[in-house]
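One structure follows; several queries about it will come next.
Missing here is one protein chain; the remaining ones are kept as they sit in the complex.
Coming up: chain A.
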Amino acid sequence: MIEFDGVGHSYGEHTVLDDVRLRLDERRVAFVGANGSGKSTLARMINGLVLPTRGRVLVDGLDPARDGKRVRNRVGFVFTNPDSQIVMPTAGEDVAFSLRRKGIPKAERERRAAEALAEHGLAGYAEHPAQQLSGGQKQLLALCAMLVLEPDVLVCDEPTTLLDLRNKRRFAERLRGLEQQVVLVTHDLELLDDFDRVVVLDEGRVVADDEPDEALRYYRELVV
């Protein structure tokens, strides 16, 4: 359960979010809205990357402002740019890096990393230089490096924006199969067909919050 309780955020004079009140417990939730609508900032509040300047966020009753570490243990995050999410030179090392802080011994880390890579269609890439993977593979690697930590919630901030159609579909397919609660920020509206709930943001406020059909109809009217 993710709760936003009167959440607002300002950078100096500039208000990015204002009085957002949401309780998200559906399995598939999407944030949509124009560039600058505040949806990325809202998503970053779920794992405490951005803290609200007003109001409060709770993830399973934990406040990311106070319990950042415990919240981040539960919440995985996939970003837009695959290049900047890879922190180790090879795919296997990058996934193993996620497991490092869990205090798992090295051999076990490598085994689990290889397993996780295979699960995500990257079998045989463990020793492959991560920077030489294709954009789609890099994004799958970023997803893999998060899921290996078995989070309860996965937040994705426009994960398919830089991918071609085939890789976009492949990534969406992966998301669909996950047990986790997924919060997806996106401009790719076709990914939202089977979502439970779509929240539309405009200029820092929630302007629609409904099932995909209804919410997206409202959104399309909004941008015309």
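Everything below uses one rule, namely that a residue touches a chain if its C-beta (ideal position, glycine included) is under 8 Å from a C-beta of that chain, and two chains touch if they have at least 3 such contacts; residues count from 1.
Here, contacts and distances are computed from a predicted model.
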item: Protein name (UniProt record) of the chain left out of view, among "Electron transfer flavoprotein subunit alpha", "Biotin transport system permease protein", "NADH-quinone oxidoreductase subunit M" or "Pyruvate dehydrogenase complex E1 component subunit beta"; value: "Biotin transport system permease protein"
item: Touch criterion as defined above, residue of A:6, A:36 or A:129 at the omitted chain; value: A:129
item: Touching the absent chain when the full complex is considered, from A:85, A:137, A:160 or A:180; value: A:85
item: Omitted-chain contact residue, chosen from A:62, A:96 or A:116; value: A:96
item: Touching residues (missing chain, whole complex) on chain A; value: 44, 47-51, 68-69, 72-73, 76-77, 79, 81, 83-90, 92-93, 96-98, 100-101, 106, 127, 129, 131, 145-146
